[in-house]
Structure formats: structure tokens, C-alpha cells
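For this view, one protein chain was removed and the others were kept in their places.
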Amino acid sequence: MPEALLSARGVSVRFGGLTAVNGVDLDVHPGELVGIIGPNGAGKTTFFHTLSGVLKPTEGRLVVAGDDLTGRAPYVYAAHGVARTFQTPRVFRDMPAADNVRFALEFAGRLRRHAHDAFDDVETILGFLGLAEMAAVPAGALTPARQRLLEIGVALGARPRVLLLDEVAAGLTHTEVDATAQLIRRVRDELGVAVIWIEHAVRVLMNYVERVAVLHQGAKIADGDPRAVARAPEVIEAYLGEDGAPERIAA
Amino acid sequence: MNRSTPIRGIAVALTAAAVLAPAMPASAQDIRIGYAIARSGPWAVGAQVTQEPNYVMWAEQVNAAGGLNVGGKKRKVELVAYDDRSNMETVVRTYEKLMTSDKVDLILPPWGTGANFAIMPLAAKHGYPMLSCTAAGRKLIGMKNPYFFALLQQPDVIMDALAEYMVARKVKTAAVIHVDELFGLEMYTGLEASMKRKGIQIVEKKSYPLGIKDLSPVLKGMQAKKPDAFIGLTYPPGTFLSTGQSKAIGFSPKIFYLAVATAFPVYRDKMTPATVEGVMGIGSWNPKTGAEAKAYFDAHVKRWKKEPDRWASAHCWAGLQILQAAVEKVGLDRKKIRDYIAGTEHATIIGKMRFKGSENVSTPGVVSQWQNGEFEVVWPPQRATSAALFPKPDWK
Amino acid sequence: MGFWLELAASGLITGGIYAVVAIGLNLQYGLMRIMNISHGEFLMLGAYLTWLAHTTLKINPILLLPVVAIAMFLLGVVVYRLCFRRIARAAPTVEVIEARSLLVGFGLMFLVQNTVNLIWGADLRGYSFMAEPVDIGGARFMANRLLVFGFAVAASLGLLALLRWTMIGKAVRAMMQSPTGAQLVGVDTGTLHPVVFGAGLALAGVAGGLLSMVYEISPSMGEPYTVTALIVITLGGLGSAIGSLLGGFLLGLVEAFGMHFTNPSLKMVLSYGVLVAVLVARPKGLFAR
Partner (left out) sequence: MSLPSPSRMRGVPFALVLTAGGGLVLATLPWLLSDFLLALALSCLMFAALAVSWSMFCGPTNYLSLATSAFFGLGAYVTAWGLESMPYGLTVLVGGLVGAAFAALIGLAVLHLRGAYFAVITFGLTELTLHSVTYLEKTYANTAGRIISEAPENTVIYWTVLAVTLLAIATAILVRASRLGFALSGIGGDEERAQTLGVNTRRVKVIAFSLSAFFPGALGAAMAVRWTYIEPLSVFNPFIGFQTVLIAMVGGAQTLLGPIVSSVFFSLLTEFLRLRFPYAFLIVLGLLLVVLVLYLPGGLASLFVRRGRQHA
């Protein structure tokens, strides 16, 4: 296997006495589509924040494309090709949708070209997401679902090597979720980027990712093939506390 | 509210004039005298005590008497007055307007050293004599501006008078505070030189910035050194503060001297006459210094329902007297007025006055002291209206 | 009283004065995000009302304080209705409320200051009240300063108790954390806002009344007090009742000791230095959670 593109080693995050993330290791390789799941409060989003530099880990190291970025600012991660979305879309509300994507292209995105870049300009990206008509609309005026799509578009504009998706399917209908998942796969296939995808709605995710890691109470309790992970007793036990857990795992 | 305040009085007087003005255009015969002064902002406190009420009252008196006598003809005075908002740029701009657009016949100066500095070049350029009554400092005199005349005593002169008084009372030591402003620094420089000459020792010296809210630690430190005299070269807030806090800690040296605002009636009213009994400060006059002074005092009280301050107000009035005399003597030619002011000994409410360069070299430094609610002149002896209380009685 | 104790007491008393100046603004800004830059002007108005009633009617100024408080409270409700309600309702974000209330505050500042100027003139005013020294353990302080100090402590603790233990306090705190959330749980912000704003103005008025006993007053006196209030509440942490008391104390102590160890000329440098240093190190103020 080639060297990992993104590698987290023993990452812990503590807020005062509370340990949100506890010694998590994760390696992601180019072209991989990895899911991260876990029950509520498992530390998924906190862990995600460390991967993009938004949060500095209390302990542990983060290496991206061979460079140790531990403790560096988020723009350094972006410069190394880590792009992310946020759980609640954080688009620039006063800017037109097109400018949101352009923003990413002009800053993080201008540092890199993909070998055969399918997402060269604003129009292509918006078109790919079905937002071409919305180019001139201020992002804040878009529907929440479209803001979510635009959020992905913004991340694509950054021309990522690793794409971090934080619950992009939350609040979408079944069909929309499927469409989004298809879209993510296409991105991965066409650009060859690595994708790390957090989702609370486990069922969707399990169908699309090739590998899944499970966080529970801040620690990683499983990592591997989705079907195998879903049957692991510790994973089932972790989810048992949750309402409707059995059917959500049983994908 | 049955209170006639200067601003309101001035407002009513001038608004009436402004409203009537279009109907009754200022006669070409009127003498137009312009000024900008602070009616709003921090400078207004001084300007509305010492300066503008006098300007307005003077114009009213002159007009009541039929006007100024110019070449045998009585001409009324029209004041062209603006608010400078306590803003330096506005001062300059307004005087530019007065001198070049309004083309007033004469100007009266704005309030304060800084604003007077700011318009000095304009006065020289357009040839307008300035008789400044609230500007003090050797730096002003040092500009050697032929159109500028400073009516107040200069800091070193004031301090010399204090030193002489101290020597006369065989005072040996003094503790000094001064405000970190041009005024405080110049006063201190003058004081230091005078004290050195007279062999009085300054046992402690502290300076403080405007905006101080507590001087008691400083005063306590001075109290511990037991000086014969305490000299505060203060601005109004420091004057009030050091009085109250010295009283609180019982710091009552033989001489207790403060600078600006000691001569304000509000100082006595705020601190109470009993408290300020024996406090000394810069003064020039009081209603007892002469019949003319008494008349001025009474007219001021009648017009504004408040007393004028016992220092610069009279200088301001003196400036107006000089201007009046000059116009009646040489007419409205400003160059001639300037020459007249520069070359003549003037009779004023505060005595004879003569200028050397920009400096009033006639009015001596005066030490005054609050006694029974009046700011008595106690030094120099030939000007005294009362004997000094020495040592200062304890605080009451 | 030993020298150091006396110096500390002197600093604390001045700090109490700073705290009194700040409490009203802390309520308005800390709880409602209304950056009322005309705070000092309302304080000045309170001072003028007290001075006027005392000098013309010869009423004990302490007895006047409740009257001033009520008058200023009513004025505050009116001012809120006329000027700030629209802003609080229409603004999309907290930053916009801050910015617009700042501008309206400027307008009010011009308005109030110059109205007072026009009515009572620009002269310095003042009267003497409780200007007798009081002996405490061998050190002597002016009685009126002690009164201000006492009020600062009492008002801060009272406010703290009010916010912590009463229903209205809970409502106010809920409103502070989330205006919409507060509405959802049945807090009537339409009533609460004018009340809190009015209370802020009432406290400013009382502070002015107290200060008129200690210092001389003039129409232009307000701005420096607004500045002091802003410094104190940012030092202490916005909206923290005890924070503004402690912020005031800190400022008073720093000045007293700073001036002793350096010299009084550095007083302003010291107080602004402390402000800058605290904010750089603790961006949310010293006592914010």
C-alpha cells in the first residue's frame, strides 16, 4: 500500500476534564472513500475538526502528504489539500453562490491542479451540483438543501486531495440522500481524491463507503469493511443505547 | 425654570438678531465684529464662564449707549458669532470665513491657548488685531506676531508674585503638583526658577494628567513631608479634587495655592465658603479693586444672574475696553488699531496696561485668597484688597 | 491603618466610583448588546437633576436618588421605544444591533448634551454634600466617596442576586443567551427589553446623582464617563454584574499602586495599558466564563 495521504496518530482532544476524542489513529490513502460513524456524542465532529486544523488536538500528531501539520492553522491544512464541509453549511451568505465557489478556487484551489481536472471553474462545479441557475443568488437566500450542496461545491473549489464531509446527508429525503451519495462517489472516481465522510444516518453511508471507522466515547472501536464492522459485537453494543439503533445499523 | 443662563441668554439675544436680520438688514453703518467660540464640547466650560458672556454684554452696553464713536459718528456693533464645537479645525475654518468671506471689521479671539495659537497666522496674514484673554504661555509671546496681544499675566510673572509673597511670609518649603499641559509645564518652569532665586526649597514635585480621579495618595505623600506651602498648578478638575481630598486627609499647610478655577465663583459654591477660607490662587481683581470693577461686577450679575470669575473675566473685559478705545481713537483701520494698541498705555478695569511685543507688561502677578466668600487680592501689597490670612486656617 | 492598606483603600474607593459609572451600561450592553454610547450623557442628566433639585428645593440629594431613578427609568422606557426597539427587532445579527445602537447612541449624545447645555448653560456646577472626612481605622476618607463606594458594592451584589435568584433575572439571562429561545419558553422580550434598558438608564442617573456630590459637573462631563464605563465592563466581562464591580476595583487599584510606584503622570498610560493587556491576554474580560 502507498503511503497514507492523511494520517492521524493518537489524536486526543480534551475540554477541561472531558475527553471528547481519545487516542484515535486513522490512515487514509489516495482514492479511498472512508466513512466515520458513531452514536451521538462519540466525538466524530470534534475529531473532524482536528483533521482540518479547526481544532488543535491536545495530544497526537497529524500528517498530511508527508508533512507534520500538528498545531498549524486551518489554512495550512487547506494548502495541503484538505478541504471540508461543515455540519451546518457555512457558506458566505452575502456572496452569490458563484462567488462562494470562486472564493475556494482563488485561495485553496489555486495552489493545485488535478492531473485531469474536471472541476476547473465555477460554472462546471455549479453545473455538476445542479446549481447553475443559482449562480447569482446570495448563498444565504438558498434553501438549506441547496446550501448543503453549495457547501460541497465550495469544498470542490478548493481542489482537495482529501475531502472531509460532515453529515452532508442530514435532513435530506431518501432520494436526495442517494443523489448526494452518488455525487460523492463520482467526485472520488473522477478526481481520485480521498473522501472521509461522517454521517449519523448510518444506513446510507454503509452502502457507499469502502471502509468504515466507528467512534465510541471518543475512541475508535472498529475500522474496516462495512459489512464486517456492522456485525462486530462492540459496535452493536455501542449503538444499543440509541433509539432505533438496530435498524440503522442493519443496512 | 426661571434661570437665565448665559448660553440661553446669548441664544435668545442672537437668535432674535438672526431672525430679525433678514427683515432689517444689518445697516451698512454697523460695525461687524466676529468670533468663534466654544458653546458645546469641553472648551465651553471655560469659554462660557470667562469669555462669551463678556462679549455679548459689552456689545449690548455699547449699543445701549448708541454705539461706538467712529470719527464723530455713533455706529452700532453687530456680533457675528459661531460655535467652534471645541474643535481646532473648525476654529481655523470659521476665522477664515470671518476674515475672508464675512469680511468682518474686527475679530474677538476664541477660547484657550491652542485655539489662539491656531488663528495667529490668520490674524497676521489678514491684519486682524487679537486681544486674547484666555491664552497664556511664553511660547505665544515668542511667536512675535505683531497682531497678537496677550492680556493675561504670563506664568513666570504669576509665579514670581507667589514667590515674593512666600518670602515675605518666611516660607521655606513647598510641595508642588502640576497638570501635564502646556499651562502646567510653563507654570512649573516659572515656579522653579522663582523658588530657586528666592531660596525656597521644593520638597516634592509631582505631575498628573487631566482625567485623574484620585489624588489622595499623592497628597498624603506630600503631607508626610510637612511642607510650608502646597502649590497646585492645576486645571479645574484638579483644583476641585485636590481641595476636597486635602480636606479629607487634613492636609492644611500654611499656604494652600491652586491655579485655574480657584477664581471661579463655582469653586466657592461647590466647596462651600467655609471650606475654601484661606485657599489662595491666581486672581487679578474683585469688586473691591475699584469703582469700575464694581460696576462691571454688578452689571455682569444683573445681566447673567451669576458672578464673573475673579481672574480672566476682567482681562477679557479689559480687552474689550482697549478695543473700544482704539476704535474710537483711530477708527476702523485695523493697522492703525494695532499700532494704537501696541503703542499706548491703556486705562482698563484692571488698571493701566501697556504691551511690550505681545506681552502685557503692566499687570503684575497677583495672589488672591478666599476670605468670607470673596476672592480677596492679598499680594502685591499695593493692589491688596485685604490682608492675607496666614497661616491658612484649618479645613472646616 | 498601615500605609499599604490605606493606599489599597484609596484605590478601592476610586474603583467603586468607576464601578458605579459602569453598572448601568453593563446592563444595557452586557445583556442587550445595546452599545449605548450616550451612557455618560444620561449620567450627566442624572447629575443635573440632582443638582437642580438640591440647589433650588434644598432637598437632601440622597432622598432625591430614588426620584431620579424613577424619572430616568421612565425616560429610558421612552427612549427605548423611540430609538432602540426598531433596531433590536429589525437587526439580523448581534453585530448589527451593536453597530446601529452605537450610531443612535451618537445621535442621543449630541441631543442630550446640547439640550442640557441650552437649558442650564455650559458652566461648571456643583454643591457640597457629605464633604466631611470620615475616620476609618486612622485613615480619613471623604464621606461622599464612601457613599458612592457603598452604593457600588450594594448595587452590584443586588443585581447579582436579582439575576441569579429571581424569575425576572432568569428571564433576563435567558434573553441574553438566546433572544429567540427566550421567547419560545415564554419570556416576553417586548416587555423585558424596555425594562432592562430603563433600569440601565436609572442606574446611570443614580450614578450621576452620586457623582454630583463628589465632583463638579458640566454638560460635557459625560464622554469621559462613557469611556470609563466601557473600560470597566470590558475588563470585567460583558454582562457580569460582579465583573463590573471587580473591573472597577482592578482599575482603581492599578492606578493607586501604579501611581505610587511610578508617578501620577503615568496614570492614563497605566489604566489604558491594563485594558489593552487584559484584552489581549483574555479577550472576553477577566471574569467572563
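Lettered A, B and C in written order, each chain numbered from 1.
The rule is simple: contacts are C-beta pairs under 8 Å (C-beta built on N, C-alpha and C of every residue); 3 or more make two chains touch, one makes a residue touch a chain.
Computed from a predicted structure; not experimentally measured.
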Chains in view that the hidden chain touches are A, B, C
Have a look at C:M130, C:I242 or C:L279 and name the one touching the chain we're not showing.
C:L279
Which positions on subunit C touch the chain that was left off?
29, 35, 83, 86-87, 90-91, 94-95, 98-100, 102-104, 106-115, 118, 227, 230-231, 234, 238, 265-266, 268-269, 272-273, 275-276, 279-280, 283-285
Which residues does subunit A use to touch the chain missing from this display?
52-54, 73-75, 77-79, 83-84, 86, 90-95, 99, 102-104, 106-109, 111, 134, 136-138, 141-143, 146, 154, 157-158
The missing chain sits against subunit B at residues 7, 11, 14-15, 18, 39-40, 81-83, 85, 87-90, 92-93, 96-97, 99-101, 113-114, 117-118, 120-121, 139, 143, 180-182, 184-185, 189, 207, 209-210
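We adopt the following convention: only the chains that are shown with their structure count from here on.
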Touch-based graph of the chains, sorted into line, ring, star, complete or other:
other
Please indicate the chain closest to the centre of the assembly, with centres calculated from CA atoms only.
C
Compute the distance, rounded to whole Å, between the mean C-alpha positions of subunit A and subunit C.
49
Using mean C-alpha positions as chain centres, tell me how far subunit A is from subunit B in Å, no decimals.
75
Can you pull out the residues of subunit C that are in contact with at least two other chains?
none
Could you pull out the residues of subunit A that touch at least 2 other chains?
none
Contact footprint of subunit C on subunit B as seen in their complex
1, 3, 5-8, 11, 38-42, 44-45, 47-49, 86, 177, 180, 206-209, 211-218, 220, 236-237, 240-241, 244-245, 247-250, 261, 264, 266, 269-272, 275, 306
Which bits of subunit C are touching subunit B when the two form their complex?
6-7, 10-11, 13-14, 17-18, 113-114, 117-128, 131, 133, 140-142, 145, 214-216, 218-220, 224, 252, 255-256, 259-260, 263-265, 267-268
